[in-house]
Each structure stands twice: as structure tokens, then as C-alpha cells.
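With one protein chain removed, the remaining protein chains of the complex are shown where they sit.
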Amino acid sequence: MSQLLHADSGQGPGTAVSASASASASRRPEAHHEGPDLRQALNAALDRALTEDPRTLVLGEDVGRLGGVFRVTAGLQERHGHHRVFDTPLAESGIMGLCVGLAMQGWRPIPELQFDGFAYPAVDQIVNQLARMRYRSRGAFPMPVTLRLPSFGGIQAPEHHGESLESLFAHVPGLNVVAPSTPAEAYTLLLQSVRCDDPVIFLEPKARYWDREQIQLPPPDSTQELDAAPLGTSRVARPGRHATLVCWGSMVRTCLEVAELAAEDGVDLEVLDLRWLKPLDTAGLAASVARTGRAVVVHEAPLTAGLGAEVSARLMERCFGELRAPVQRVSGFDVPYPAGPLEHQYLPTLDRILLAVQHTLEF
Amino acid sequence: MSQLLHADSGQGPGTAVSASASASASRRPEAHHEGPDLRQALNAALDRALTEDPRTLVLGEDVGRLGGVFRVTAGLQERHGHHRVFDTPLAESGIMGLCVGLAMQGWRPIPELQFDGFAYPAVDQIVNQLARMRYRSRGAFPMPVTLRLPSFGGIQAPEHHGESLESLFAHVPGLNVVAPSTPAEAYTLLLQSVRCDDPVIFLEPKARYWDREQIQLPPPDSTQELDAAPLGTSRVARPGRHATLVCWGSMVRTCLEVAELAAEDGVDLEVLDLRWLKPLDTAGLAASVARTGRAVVVHEAPLTAGLGAEVSARLMERCFGELRAPVQRVSGFDVPYPAGPLEHQYLPTLDRILLAVQHTLEF
Amino acid sequence: MSSPPRDQDRNASSTTDATPPTHPVDLTGTDVSPEVLRALYRDMVYARHLDDEAVALQRQGVFPAYVPLRGQEAAQVGSAAAMDRTSDFAFPTYREMAVAVTLGVDMVGYMASHRALWHGGLYDPSRSRLAPINAVVGGPVPHAVGWALGAQLDGTPGCALAYFGDGASSEGDVHEAMNMAAVFQAPVVFLCQNNQWALSVPNRDQVAGGSIAARAAGYGMPGHEVDGNDVLAVYTTTRAALARARSGGGPSLIEARTYRLGPHSTSDDTRRYRSEDTERQWARADPIERLYTAMLAAGTVPGDDSFAAEVREQAQEAAASMRAGVRVAPPPSGEEMFTHVFSEPTDELLRQQRAWREEVELG
Partner (left out) sequence: MSSPPRDQDRNASSTTDATPPTHPVDLTGTDVSPEVLRALYRDMVYARHLDDEAVALQRQGVFPAYVPLRGQEAAQVGSAAAMDRTSDFAFPTYREMAVAVTLGVDMVGYMASHRALWHGGLYDPSRSRLAPINAVVGGPVPHAVGWALGAQLDGTPGCALAYFGDGASSEGDVHEAMNMAAVFQAPVVFLCQNNQWALSVPNRDQVAGGSIAARAAGYGMPGHEVDGNDVLAVYTTTRAALARARSGGGPSLIEARTYRLGPHSTSDDTRRYRSEDTERQWARADPIERLYTAMLAAGTVPGDDSFAAEVREQAQEAAASMRAGVRVAPPPSGEEMFTHVFSEPTDELLRQQRAWREEVELG
């Protein structure tokens, strides 16, 4: 299948630096011109969370009057008041510390940190405090805090605006970590996270903020049950027989594109959207590989000690006999996230993923 | 080999809360009554580093007059002056930021953060600044900074004093990460780190601080070449034929003890001390597994997204055909590091490692 | 070298300029009732006995380590006694045992942290109005602000009391917390015990400008420096600050100037960094003596020493009962490592728990 390598050359994942990016997504499997985009889905989920539970709060830098730099929280302050939706000073560690204290008071804060790279200053409060206050207090202080973090790269942004922190957070006992891939997924997973009584790190695929999907978002006062799989369940985004592409967040669309291309060559790829990175759906992973016998895991984060390693290790532990080839990893390189034109040489491209698929199939 | 499971029950790794801990280590393979302990080896290496390069600096909380809470920097201020060895205010992020600035001025700082868990407040300066200042400046500002971090557990200490951060740091492009296991190793690796022109996170196995080794430490003004393998090379701490135990830091002694016990049952285990966790010695790992066909990786950190996953993934990638059993991981559980009596139920025990060896051999 | 770090020109034996205040507490015209004064006295004496007992328990090997508060009884008891125990909430560090005494915390549960049974302690933090023991210097201070903000949002009259030390004042979290509190006008009182030492580092090398209270002005909030060995002064100052906060007047900062008479912890050796002379001088500023002398003079207690004798006896009983309790306190079951991580355990955690159980049963 070597001709696959050229099928899509030059067309990496779209750069979604402006709201018009979805226009260039017409050839993409999950692209739609109509329906809400991922930001609107998140906004609707927040609106519903604020409506259904008076203990929820939305806070962070510029989330109030501005509605967030990506407008995910737009209109929420007007609708729910300055007490429920408010701006904080510019202090990430303080914001997360504030949330720990609010949760000890019985509130359910939904903080936003403005970009992935600016979660680092808050790591101490997240790891040493938020993740273990329940444990430290032997259950006296649950921490129902959902940290929203615009994440991953692909939008030609400045330094520290294209980072992938899932591996860091997934390693921390006491945290849940999730990364949605589509508007519908974003809506459901965010509500599920907010309703969870434990901390959730919610990684928003910022390069997919402008992706649209033809769905109907429930009104904020909807009392309809959420049609959600249990926390920690993965999703077969595309069934297939020859190999499994394991992915999450922004990379799900990329992997679906890869699968389309591969299909043109008669290669039938399964795309497994992990969604939850902690807890990780070992059973789902094992079931998929039991069907396909081969797996390629794709992520934007650097290779070494990335979450792909965990996926690979679990697959070896669970499916040693079934694996017909070693699990391949396609990831960012072990270099700091680069600027503009180098971004798409750093990120997994369709070509690089296809090459790994080829290696796997030819093994 | 099920009888192995009981051979050492009740004897976990020693609790080295006081300087007398080495006394209880008499039955241990690398235990000695004479010769310098690991702290003295580190102290000698720092003394030599300060002597041989006038641009080196030792700084941190309580490293000056007190000589550090473990006395690793004892006497250095007297010998090298208050300019070269000094106390800082209690501010981990600031300390690491200070070091970035000092390095931009051509200094070679050797900061200490007092305990593993107190590196979290400094993660932003380490990840967003220290690790990428060379990259950001395209080589204009190399960052020869060696961060000493007393690490890992096993000494019945308070919360945040038993953490393993190697996976977090190994994931960060631009950092080197190393964890010595014996006094001789500590001496050599610390000098190697300080001489390296890039940042090194130096994880000191605090539970092994009191381990002694019959070696002669060179005087501080020694000009003798360091007898050191290139940066990033692992070490076969014990050759063996039946399976490889992969480990680093405190767990090396534990694995050597396991190997002794297994040998009593005729099982010949190789113990591979990785030493460098970034760069990871893939070639050394592959060579060992080529000999043994089986591997168990052992670490104190929680399982999920721990560095064991990276070791496992690399072994699958490099040795798929040679692996006669899936790589096993024996690690801390996915729970916050617990207090006192639970510590040795959390840490990999001889029994748990032996059980994994048994599983591997019986696979 | 133009102007070296201050370390250099420091004389190791002259580390503090403050003259210890040895005069009796001034009871003239106080509105504080004799009952309250006697209670303050009693709590200080209890704390002294419990503190001594804890040091003894460490020497006898029951506690791996302990952090004595001797000398700081007035600062802790005076501030905690000012709390409204139905609505307020205190956020301690690791040294606030006398706060716990004042709040009536179960001492066996409190000492469980030092006995290394459970890091946060085994008392009920909600009922006690005392957050779990927190070992991250500066870390809990933003929690207090979040808790206070939560009370404000709820419209309840609760105030938060945030304890921290002179060393902690250097941490970024303390600054972020104070700025946020003042921006939000949150009902929180920042209570700094300046005991002149952060482990081995004196104020001079820690607190630029020399006054922590003076920092308050920069946030537009009141800052009070108070004789921290005068329990009445601490009590009335804290009472006023809490009243102010409760009535919507916003946060304030109190710096209680005191002295840590003992070592930083039982593993510490103060000879390495300060003179016994100063220690002896400060011993003469004993807050317990200073109150008792005044009460005797004012007739608050009978002139025959019977009150002191009675309190001493009760305190000895309390200490003995603490000793008896901690000696027999059972270590928590290893199951607890797993049960407090999440509100509902994940599949992976259950798997690990099962594995742990099997190993325990085998071992």
C-alpha cells in the first residue's frame, strides 16, 4: 500500500486559527457546514450545568465579560450572574487553589486555564492539593472540580499554546482526564465531567473548536437523561478489521481521514476514540485489538513517556498473544512544540500515520 | 518457583529514616559497613564540581549553613564561600527561575529543591523556561543546570516526601533525567550531570542515602578523568540469563535482593540499572532482553503513565520477536503515596517483584 | 565582587535583632472575660504538655518525626480562640497543634499524622473546623480564600483563617491568595506566625523589608503586627479582623511575631545555624508565664497557684490519654489506600486493589 503515502501529501490537519477554518474541512469525514461547532457545544453544556445545579461556578481569566478567548463561556455571565460566572486575577496556581477551597465549601467549580502551557504554574495545586484532598481527608472533602483546558496544537499560536499535558495528568492518582473529539462528544463529556464528584481535567481540542456537527443541542433547562457511556469508556469512531488506530482529541479527525484514505486502498482501519485518558479503557482497547490484531496509537505529545506508551504497555499486557505486530506509536517528536510552519512537521501527519499503518500491516 | 514468594516475606526495603539504617542492611547484596555513604559521595562530587569549575554554584533552601536537610551539601559553604553556596528564600518556582537567569549569565547552577513533592511548584519554570531556553534562543543560552531532587519513598516521611517524578520530567523535551543507585554511581553521575551543558534532573534515592560502598572518593581537586560511560548508558548491575529486571534509583538494591532470592531457587535474573531515564538506553534494554527474552520493569511511581510504560513500549518496538512473555510492570499503585505503615504495601516489595518474575517465567 | 548575596556578611551567632518581650500580658481595661483568659491559659498549657509528649513519643520511636511548636502557643491559641466555631474554618500547616487543641480536635486523630498513620490526620476536619494537616508550605493559603469566597457566595457568615509561616511568605501562592482575597473582598484572615526561622533560614535572608505585615498595604488591606507571645493581643487582634471580615470589610493580615523555641523538627539540629543564647533569651518570653503572671496580678486566678496546678494536672492527663491513644491506634488497613482516591473506584483501581489483596494474602 505504498501509494497511500502520496494520496494526501500536503494536506495536514487544518489550521483553525480563525472561525472560518471549518470551511476548509469539506473533504473531511466528520465535517459539516451546519449544526453547532465544538465551542457552541461546550457553551451549551456549561449553560446546562449552571442551570441544573446551583452549586456550579465558572471562573478563570477572561471567562466573564469577554466570554473566554475562544468564546466558550460567552453569554454565561449575562445569563447566570456575576456570582456564578466570574473573572479572576491572572494567577493559575491561585485559581486552582481557590477551587480547592470552594469545593471544600460544597461548590462545584468549573475553572478554565487559558491555554495548555499555562496549566504548568498550577501543577502544584492540581497534583499536591486538588488530586488528593479527598484522599487526605478520607472522603470528607470530595473535589468535584472540572478544569477546562484548551489543549493540543495546530492553530499556529504562540509558544505554550500547543501543548499536550495528558500524560502528566494521567499519571496523577486522583485525577480523571478526558479529551473530546466532536461537538456531540464535547457536550456529553463536559456534562458528565461536571456531574462527576471527582476532579476531571477536561482537555479541549482547540484545533477542532470550529468543527461543526449536525446535532441538536438540548436547551439549558433540559431534564432529559444524558445519553452517555459510563465514565472511562472509549468509542469506536469507525469500525474496521485490519488494524486499530488509537487516538483522542484533535487526532480523532486526523485518524478518520487516514482511515478514509486507507479504505481507498482496501485497508479497513478501526478508529478507537479513547475519550477518557484516565481511567483508560483497557477493555475497549483489548476488544478492538482482539478484532484487528494490530494497533497504531497516535498523539500530538512528544513520544517519550507520552500516553502512547501506556496504551502500548497495556496492549502488550492484555493482548500479547493476539498482537500480530508491535504496537506502533506516531506522535510529536521529543522537541519543544515549534512555531508556525514547523507545526505540521511536528504533528502526526496523515503520511506519518499511514506509514506506521503500512509498517504494522507488513510486519 | 512459588516457594520464592515466602522466602523474604516481611522484609521490605529498609526504612532509612535515620543515619543508622545501613546497619539493618547487612543481608543486602550491595550493603557495606565501611566506605562512604551515598550522601558523602554526592557531597564529594559537589565539592569537586565547585573546585574544578569556578562558574558552578550550589543554591537552594537550607543548603548553605545547614548543609541541607540530609547534609548532602554540608561543609560546602565553609569551603567555597557564601557566594558559591547559598541559601535562597522559600520559593521553588523562583529558585528555578533564578537558575535560568544565572545560566543566561554563564553560571552553572546546581539548585536543590528540598523534596520531590516540592518540585511541583517549580514545574512551570522547569518545563516552560529551563527546558526550552536553549531551543527558544536557538542555542544562544545553553542551560547547564543540574537540579538535585531528593526523591522516591521508603523513609516514613510526611506527605509529599515520597514522590517519583521521573515520568513527568522524562516527557519534557530538553531535559535529561538521571537516578543513581549506589555511592559510586552517585558520585560519577552527579559530576557528569554538572559537566553537561544541558539541564539534568538529578533524582537522589533518599532511602539509599545511608547505603555505604567500599570505594575511595577522589579528592575535590582531583584532575583524574571520570571513569564514566557516556550520558544515557545503562548498567548491568548483575548479569543473568532467565529474565531482566529493569530498574533505577532505590529499586536497584531491591531488585538485586530479588535476584539473590531467585538465585537460591536457580533462577538467574539480570538486573539492569537504567541510571539515565532520559535519554533512555534503548540499545542497552534491547541487548539485555535479547539475552533473556523476558523483562520485568520495577518502579515506585504509580503504574499508569509511569516510566515503566515507556520501557515496555520500547521493548515491544525493538524486541517484539525476542520477547517470550509480555513485559511486566511492578510499580506503586494508582493512589497517592501513603503514610508510614502503608508505605511498604504501596512500594514494590520483594514478593510482588518475585510474583511478576514467576508470571513472566511461567508465561 | 561588587555586592555579594547577604549570606556573606551575616554573623552566624547574631540572627535576630528583636528583643524578646518578657513583660506580663497587659490586662488593664480588657473586655476579655476572666473565663476566656483562663481558657486561653488552659489551652496553652495543654498544648505545651501535648507538644512535650509528642517530642517524647518521637524519641521513643513511636513517631517517626514531630514538629514542635514550643514558644508559639500564644500565637496559635490566641488566634484560634477568636474563631466562631459554628461558622469559621481554619487552614493549618503542619505545626498548628495548639490550634487543634483550641478547636477541641481529637488529639489522637491529630497525632495520627505524626505517628505516620495517615498524612492529613485522622480527625474529622469538617466537624473540627480544621482542614487536614497540609505539608506544602504556602499551599493551603489559597484554599482559605476559596473557602471564604464560597461562604461569601452562600451568604453565610463564615470566615476563613489561613495559617502560614515567615518562610511561606516567600511563596508565590501566598501572594496570589492575598491579592485574590483583596480583589474579591473575601472574608479571610491571613495569620502569619513569624517565628523568625524557616528551618535554618532567618527572616533576614527570607523576608525582604523585614515585615510581613507591611505587605498588606500593597493589597489595600489592613496589616497588623502583633506581639505573638502575648495571647491577649493575638486574641483581640484576630477577633477584630474576623469581625471586620464577617461584616463585609474584607480580608486582613496579622503577623504574630514569635519564636520557635525548639528545633524545626525532631530531625533538626539548631546548633548548625543559630545560637543557644538567643534561644535562652526567647525562652524567657514564655507566653504561658506572661499570661499567668498577669492573671495572678489581676486576681483572675487565685494567688495560691491552685489554678495552675489544676490545669497542669488536666493537661498531663490529656497528654497521657493522647499517648495511650496513639500507642494503640491501629494502622489503617491497606484497603484505605484504594477507597479514598475516587468517589467511585475505577475498574483499573479495583484491579490493582485485587492484585494487592492477593499479594497480601500470599505474602
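For reference, chains read A, B and C in written order, and residue numbers begin at 1 within each chain.
Following the convention adopted for this analysis, contacts are C-beta pairs under 8 Å (C-beta built on N, C-alpha and C of every residue); 3 or more make two chains touch, one makes a residue touch a chain.
Remember, it's a predicted structure, so these values are computed and weren't measured experimentally.
Student: Identify the residue among B:N43, B:Q77, B:Q114 or B:Q129 that touches the chain left out of the display.
Tutor: That would be B:Q129, which touches the missing chain.
Student: Who touches the missing chain here, C:G29, C:G61 or C:G209?
Tutor: Answering carefully, the residue with contact to the hidden chain is C:G209.
Student: Hey, which of A:E61, A:D116, A:E204 or A:E310 is the one touching the hidden chain?
Tutor: Looking across A:E61, A:D116, A:E204 or A:E310, the contact with the absent chain belongs to A:E61.
Student: Please identify, in ascending order, the residues of chain B that touch the omitted chain?
Tutor: 57, 83, 88-89, 91, 93-94, 96-107, 124-125, 128-129, 133-142, 173-174, 176, 196-198, 232, 279-280, 282-283
Student: Given the full complex, what residues of chain C touch the hidden partner chain?
Tutor: Where chain C meets the chain not shown: residues 1-6, 149, 152-155, 157, 169-176, 178-185, 187, 205-211, 214-221, 248, 250.
Student: Under the stated touch rule, tell me which residues of chain A contact the chain that is not displayed.
Tutor: Per the touch rule, chain A residues meeting the hidden chain are 5-6, 9-10, 17, 61-62, 64-67, 69, 77, 81-83, 86-87, 89-94, 117-118, 121, 156-161, 303-304, 333-336, 338-342, 345-346, 349, 351-352, 355.
Keep in mind that, in the parts below, only the chains that are shown with their structure count from here on.
Student: Please report how many Å separate the Cα centroid of chain B from that of chain C, as a whole number.
Tutor: Taking the average C-alpha coordinate of chain B and of chain C, the gap between them is 35 Å.
Student: Between chain A and chain C, what's the gap in Å when you average each chain's C-alpha atoms?
Tutor: Taking the mean C-alpha position of each chain, the two centres sit 42 Å apart.
Student: Measuring centre to centre with CA averages, how many angstrom lie between chain A and chain B?
Tutor: The separation of the two C-alpha centroids amounts to 33 Å.
Student: Residues of chain B touching 2+ other chains?
Tutor: Each of 93, 117, 121, 159-160, 304, 333-336 in chain B touches at least two other chains.
Student: Touching two or more other chains, which residues of chain C qualify?
Tutor: 118-120, 136, 172-173, 336, 341, 348-349
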